[in-house]
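The complex is shown incomplete by one protein chain, all other protein chains being positioned as in the whole.
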Amino acid sequence: MPASNAGLTNKVLAVYVKDLRLELRSRYGLNAIFMFGISSLTVISFSVGQAALSTKVLSALYWIVVFFSAMSAMAQVFVREEESGTAMALRLTTEPNAVYLGKLFFNLSLLVVLVAVITPLFFIFTDAPAEGIVNFLLVMILGVLDLCAATTLIAAIIARASVKGALFAVLSFPILLPVLIVLVSATDKVWAGSSLGEVSKLLQFLLAYVVIMVTASLMLFKFVWED
Amino acid sequence: MWWKILLFLVMSAVIVTGFITEAPQKQIGEASRIFYFHIPQAWLCVVAFAMSAFYSARFLKNRKLIDDDYALDTARLGFIFCLLATITGSIFAKVTWGAFWNWDPRQTSIFILLLIYGAFFALRSAVEDEDRRATLSAVYSIFAFVTVPFLIFVVPRMVTSLHPTDSVIDENLKFTMGVQVRSIFFSSLAAFSVLYFWMLSLTMRLNRLKRKQMTGTD
Partner (left out) sequence: MISSLNLELRQGESVAITGPNGSGKTTLLKLLLALLRPSSGKVTYYDDDRVLSREELRHRISFVSPYLSLYDQLSAEENLQFFTAVRGGNITGKNIDSLLLRVGLDGRGMDLVSEYSTGMKQRLKYAVALSNKPDFLLIDEPSSGLDDSGKAMMTALIEEQRAGSIIIIATNEKEEYSLASQQCRLDQ
């Protein structure tokens, strides 16, 4: 049904633009994510700045910074709706899929901004190899997609829980661990000079994970949202 | 009643024969006997998780709180089996590889399963309202279950293909498993499974009675 799809696109866009606008006015998520990312990068730089680290260690450090920075702000997009009492209005006026997809794209934008700032700094602070940068970017983009795909539903869950605290990281970590292992391994390989062909299995894994997580989220989100 | 006696006999037979017959894997030797007990535990850890996802889905469909009780029951049992599998696995790792923990892909998988169970319980304790707790934990349980194929089939295979030295048992045993080993192993697997379903049906009955009592006194 193309008509209803076009309708959904507009609704998704409305939610996404609204969240972007709120974010630009409060800058809560951006501030949190940057403070977290830059603090942890600084710690890394101070502690290991001069040491020549293997690409294996560097890739682990990189994804640890990205993962925990993301954790600091990605639940906000749902928590904000619940805490300001606007979730009810949203629930009454639009379909769950529009909310989920709008928030998914918002989180994606937040994370893209994060890696766009963190990655150059990471290359400056550490001696991560600059060759193979195109392959690295591909791995990075897939990683960002994976992080968003898995955490947006969890953000919706914790926004509905009575105690939030560290719950977001607690719930996300086990689901993302396989992805993080593969991401670290793929980043290590492209930094060590592997071609895309050599890491294609890993890339397929990352892509399959995005597809499965988004599909599962679309099926499950309405239960979380409308309960 | 008869099957309970049978279960007792089979379990005893598995334990006795597991120790008096020849060790199932020649290279590893005596330590490989743990295979008769460790693998059924790991297997049930996944089965219990699948059952939890099943009852979670049924809860989301029918909205009966008893299904949420069942999902919790099987998750608790699964957690116990998961712990047992982790402990037996790391004892084996100490004996054969020299360290209790060395992030072999299989160890990673079971560790993530432990974390998922832990996260499931943490989520349940963080939601006060009964209906909402049931819904949120059901969604989480299904969502986490979707990642299990990645844990069990994809990650170990991918990482072993990168570090081919690690795991010896799985590759070799498939080819070297003789009739004797096979019969002990599958008896053990069956006995453990029956044990699990028995324990599950007991806790499920307990919960049905509790629910009945609650609606009765209201």
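Lettered A and B in written order, each chain numbered from 1.
In the analysis below, contacts are C-beta pairs under 8 Å (C-beta built on N, C-alpha and C of every residue); 3 or more make two chains touch, one makes a residue touch a chain.
The structure displayed is predicted, hence computed values, not measured ones.
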Tell me the shown chains the invisible chain touches, ordered by label.
A
Among A:7, A:120 or A:193, which one touches the chain that has been omitted from the display?
A:7
One chain is left out of this view; which of A:38, A:53, A:90 or A:138 touches it in the full complex?
A:90
Residues of chain A touching the missing chain are 7, 10-11, 13-15, 18, 21-22, 25-26, 84-86, 88-95, 98, 226
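FYI, only the chains that are shown with their structure count from here on.
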Find the geometric centre of each of chain A and chain B from their Cα atoms only, then give the gap between the two centres in Å, rounded to an integer.
31
Using the touch definition up top, name the residues of chain A that touch chain B in the complex.
153-154, 157-158, 160-165, 167, 170-171, 173-175, 177-178, 181-182, 185, 201-202, 205, 209, 212-213, 216-217, 220, 223-224, 227
Under the touch definition given earlier, write down the residues of chain B that touch chain A in their complex.
60, 108, 112, 115-116, 118-119, 122-123, 125-129, 131-132, 135-136, 138-140, 142-144, 146-147, 150-151, 154-155, 158-159, 161-162
